[in-house]
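Below is one structure, written out as C-alpha cells; comments come after it.
The full complex has more chains than appear here; those shown keep their coordinates.
Every chain is named by a letter (A and B) in the order it is written, and numbering of its residues begins at 1.
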Amino acid sequence: MADRKTALVISAHAADFVWRCAGAIALHQEKGWDVTIACLSYGERGESAKLWKQEGMTLEKVKADRRKEAEEAAKVLGAHDIRFFDAGDYPLELDRAAKDELVDLMRKVQPAFMMSHSLYDPYNTDHMYTTKVAMECRMIAQAWGHNPGEKVLGAPQLYLFEPHQTEQMGWKPDVFLDITPVWEKKRAAIECMRGQEHLWSFYTNLAVNRANHFRRNSGGQAGGRDAKYAEGFQSVYPRTVDEL
Amino acid sequence: MADRKTALVISAHAADFVWRCAGAIALHQEKGWDVTIACLSYGERGESAKLWKQEGMTLEKVKADRRKEAEEAAKVLGAHDIRFFDAGDYPLELDRAAKDELVDLMRKVQPAFMMSHSLYDPYNTDHMYTTKVAMECRMIAQAWGHNPGEKVLGAPQLYLFEPHQTEQMGWKPDVFLDITPVWEKKRAAIECMRGQEHLWSFYTNLAVNRANHFRRNSGGQAGGRDAKYAEGFQSVYPRTVDEL
C-alpha cells in the first residue's frame, strides 16, 4: 500500500473538485491511486446562493451543509481523503499557518501530480489566488531547509482543471482524459451538489462535448477512441519522458 | 513488421533534423519505431556558407554535398528512411505537386507523431513556412475526399523541435525527452555536418543543459532522473490519455 501512486487536488471552494475533476479523481482511484482533496473553503458565502435564500440561514449552517455535500461527493468518487481548511471565501485568504498546513499536506501525500484552478479568473479572484498559493507551497515543500529532516517534495505536475468560462480565463487544455468508465460516479457526485442544481446539466453537456474533442485528437474519423465523456486539463510544467 | 510504430520528421533544410531531433530519431528507432525524414530542401543557398567560400563552387555541388551529409547522418541514427524534396531554399516554396507529395508521404507513413519547426521565426522564414505547410498537408491527408479510397491520416501529434534562438521564436517546450542512451549517435550525426562545424559545440551544450531541465522537471533534488542529454519539444495539439 505504501507504493500506491498519489495525487492531490486543491479546490478553492467545496464544490470545485466535483465540477472540474471528479472524473479524474474516480478514475485514478479505480486504477489504484490514492487521491486526496483539499478544500480551502466551503464556498459558504459566494457559492451557496440557494441556501442563503432560505429563512434563518446562518454561516455555520451553510458551512455544515456544504461540507456534508462535499464529503458525500468525495465518498461517491471513492476519494482517499478529503481535508477542509475552512479559510473563508469571497475572499479566500490563507495566513502563514494555513499555508504551512498545505505544505505539510503536500509533503505527506507526495503526489505524482496536483490539480488546481486556472491562472487567471476575472470573475472569481479566489480561484486564481488558490493556484498562486499552490505554486508558492509547492516551492516551499521542495525546500530542504523548510522543516529540515522531512522528506521534501519532488516535482509534481500541476494540472489546471477547467474553469467555468474557459476563454475568458485564458485556459487552454493540453490533455484530455477519457472518463467514460467512471461517468456514473461523476454524475452521482454532481448530484450531491444540491445547492447548485442549475449547474448539473452544464457540466454534463461539457463532459459530452469534451469527449468529442478527445475523439478528434485521438484519431478523428480514422480510428479516434470512442470516448463518451472526458475532462480537459492544462499543464503548468513540461513533461519528462522516455518515448514520445 | 507491419505494426511497428512510425514517425515523420519534416525538416526545412538538410541539417535541421540533426541539430533539433536526432536524439528522438535514434531513440525511437532503438525502441522499434520506424522514423522517416523528409528534407524539403538541402539548405544549399542559405546554410552552406562554408562551401560557398570555396573556389568554383556550384549549386549542384553544394546540393550533392549536403545530401551526402544528410544521408550519412540518417544512417548513423538508424533512420528508417530519408526523402529529399529538393524544393529549393531561401526561400523554400512548395507548389501544389510538392505539397501533394508530402500528403502522400504522410498517408504512406501513417505516423503516430510528426515533427517540424517553430510556429514563428523572424530569422528564417523557411522554418515557419515549413510548419505552415505541415499543418496544411496534415489537414489534406485527413480528408476522405482527397484521393478517395486511400487510407486517410489519423490525428498525429505535431511536435515543434527546438529552434536556434528559442525565446525570439516564442517556442516553449512542454516535453523533454531523455536521449542519454543514444547520445553517441546524435553526436556522430552532428559530426557528419562538416559544413557547419561552428554549431557542433552549441548543440552539445544545449543537449547537456536540456538534461538539467529534464532532471529539474522529473523530481529535482528529490529523485529526479539523472539524464545526461535531452531534447525538448513543443506540442501543437492536446494529448488524449487514460491516466494522467
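Here, contacts are C-beta pairs under 8 Å (C-beta built on N, C-alpha and C of every residue); 3 or more make two chains touch, one makes a residue touch a chain.
Since this is a predicted model, take the numbers as computed values, not measurements.
Copy number for the full complex in this structure file, with 2 chains shown: 6.
Everything that follows uses one rule, which is that only the chains that are shown with their structure count from here on.
Per-chain CA centroids place subunit A at a distance of 37 Å from subunit B.
Interface residues of subunit A facing subunit B in the complex, by the touch rule stated above, are 7, 24, 27-28, 31, 113, 142, 144, 151-155, 157, 159, 173-178, 213-214, 216-225, 227, 232-233, 235, 237-244.
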